[in-house]
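Heads up, one of the protein chains got dropped from this complex, but the rest are sitting where they should.
== chain A ==
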Amino acid sequence: MSVMAPTSDVILEGVDLKKHFGGGGLLSSPTVVRAVDGVSLDVRRGETFAIVGESGCGKSTLGRLLLRLIEPTAGDVRYEGRSILKLSKSELRGLRRELQIIFQDPYASLNPRMNVGDIIAEPIWLHNLASGSEKRERVADLMRTVGLLPTHSDRYPHEFSGGQRQRIGIARALAGDPKLIVGDEPVSALDVSIQAQIINLLEDLKDRFGLTLVIVAHDLAVIRHMSDRVAVMYLGEIMELSETDALFDNPLHPYTQALLAAIPIPSPANRQPKVLLQGDVPSPAAPPSGCRFHTRCPHAQAICKEQHPALEAAPDGRRVACHFWREIQGAGAGSISAPPPSPALAKRLALYQTWRERQDKPVATSP
């Protein structure tokens, strides 16, 4: 969101988090996958914090670690300054109310045998927040809040479209009055027009309930639109952490630069030759030595292969893990420039918006 959080105190903190899969006992796979390997970050109260990266970079694992949905191999997670790794079962259950998650696939994450009213009521019942008619009233309220008709509460998930199912998932996440919601690719399974509806809904809810959002996503345009700060991940590590506009205007890490350069720009008048990243992401089971990006990095030198770069401080509170970020600044692969819409498009978009608002007024149905 464009408005910065009024306070900058930390609500959730990950300290040197590690999650390694496999390599354990007799029956598990002998290869160790370092899904998340030494990640530290802090999420500030009221902000939208984005974690971005390509498949296999560990962003979803990190999102789950931050909620202790999976146990870290090492490191700590602190919520409101207090470690959540040492909490007892009942304390953890109380915490679940305040920390919620929305999943990517809205169908796989809803129980097909429960009707929507029960799905949304479950957290209310679980945390003893309300019962009887009060509970039903609350469910109806939540459904209205996310743009569903309360009369549909006796329907089952398969009767809803993808966008509506995502609204159900959001209503359920809101049911326990959470403080922080992690969205794990919350819009990437949706069509463009539905995606825009859900993005607007999440932003409205964030303002209305004073939520903190952690968005895990791969779509950089969505992230630029929604988030205040961004962490760019590659093979289990943070490569760059920065405020959103600064990151997009002046990416410091060569991986961030490559990621931005790869986005197709929706303007046919500005087709330009691109410098593209070659090759695939190496396997997280056998990450490259030194800097993990050195095998694909156009600026790599001998030291990159041997020495692991630390996530060091850059100006404006930014952090970047590259030996040469100072030297490669402005080396061609810079910011992306999305040209402004043509006058005709701008005019019609404005006209569309005017009529669109009028469309919503007469009857208050789902947006």
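Operating definition for what follows: a residue touches a chain if its C-beta (ideal position, glycine included) is under 8 Å from a C-beta of that chain, and two chains touch if they have at least 3 such contacts; residues count from 1.
Note that in this section contacts and distances are computed from a predicted model.
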Original post:
Looking at UniProt, which of "Cytochrome c oxidase subunit 2", "Oxidoreductase", "ABC transporter ATP-binding protein" or "Gas vesicle protein A" names the chain we cannot see?
Top reply: "ABC transporter ATP-binding protein"
**OP:** Can you work out which residue in A:A108, A:L126, A:A286 or A:L349 touches the chain that's missing from view?
**Re:** A:L349
Subject >> Contacts of chain A with the absent chain, listed as residue ranges >> reply: 2, 54-55, 161, 163-164, 191-197, 199-200, 203, 218, 220-222, 224-226, 245, 248, 258-259, 261-269, 271-281, 298, 336-338, 340-342, 344-345, 347-349, 351-356, 358-360, 365-367
